[in-house]
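With one protein chain removed, the remaining protein chains of the complex are shown where they sit.
Take a look at chain A:
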Amino acid sequence: MEVEAYRRLFPLAFLERHLGQSIRPDARRLSQVRETTVALGAVSTAHGSALVRLGDTTMIAAVKLEVMSPTAESPDEGSVAVEFHMPPICSPLVRPGRPADAAPVISKALEDVLMSSGMLNLKELCLISGKASWLAYLDIYCLNADGSLFDAALISAVAAFTHLETPLVSVGDDGRVFTVGGNEGKTKFEFVNREKRKLTLGDIPFSLTCALHKDIILADPTSEEESIIETYVTVVVDSSDRIVSIQKLGGSVASMAAIKDCISLAKERRHQLRDVLTNSVEAMEVDQTE
């Protein structure tokens, strides 16, 4: 029988024949992660943006800031609204009438991780205490869904915030705060936030998703592997080697040893991702000075 037909008709057997030789269908080793690239500034209409590719999985994230009045309980804090979209272009399984099941789950998980990791200090998003603060809308669009969606989405969110530069803001005659775009009236208005334009990010979270099949751990599964093996563990660690979050949403049982292996794989991955991020920031700075 032809290989392609065997792959479609007996996917589990196809995968297990490969795992028996300690290799995966796309020729990766069991704990090898796909190539990751980050490009900052992909969307020129947004205040901060990034395009991330993790193998074939492609995500584009953009942050847009709007001025709003802070709540009474926290008058010197801004807020962040995170949304993850899976438009029908990303996968043959997503239909126009019905949004993908994974999208709201990933949305919520992303929001939780970004808040609990302490990367964003909401006090930095405050403009005038009690009167005006930033509401940051983070929109992440999946352009091609090929497994490890949460990992790619998290990298793109972090990269977009790294690239973010808050627009200049001034107070009008009626007391309302408004943004001043571009070079118009640079000398006319008095700016509230002339000095502080970039956010200082705290501990940056990095994640790794592993698929668990019997007692084999596959790091960074593709969508084909995810559809066969329906048990995954997502581990999020931050730059000080602390575990921010572990998610294993049901699936077949796994031993503590397997979970510990996933955590150590995530820690290794953190070093790789940190290098990728710093390289992309340097690449952007080189482009800007040219």
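Assume a residue touches a chain if its C-beta (ideal position, glycine included) is under 8 Å from a C-beta of that chain, and two chains touch if they have at least 3 such contacts; residues count from 1.
Everything that follows uses one rule, which is that contacts and distances are computed from a predicted model.
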Pick from "Exosome component 4", "Trafficking protein particle complex subunit 2", "Beta-amylase" or "RPC7L polymerase" the UniProt protein name of the chain that isn't shown here.
"Exosome component 4"
Just to verify: which one of A:S156, A:S223 or A:S280 makes contact with the chain not shown?
A:S223
Specify the residue from the set A:Y141, A:F206 or A:Y232 that touches the hidden chain.
A:Y141
Can you tell me which of A:L15, A:L54 or A:C90 touches the chain that was removed from the display?
A:C90
What residue numbers in chain A mark contact with the hidden partner chain?
43-46, 49, 56, 58, 60, 62, 64, 66, 83, 85, 87-92, 95-96, 137, 139, 141, 143-146, 223
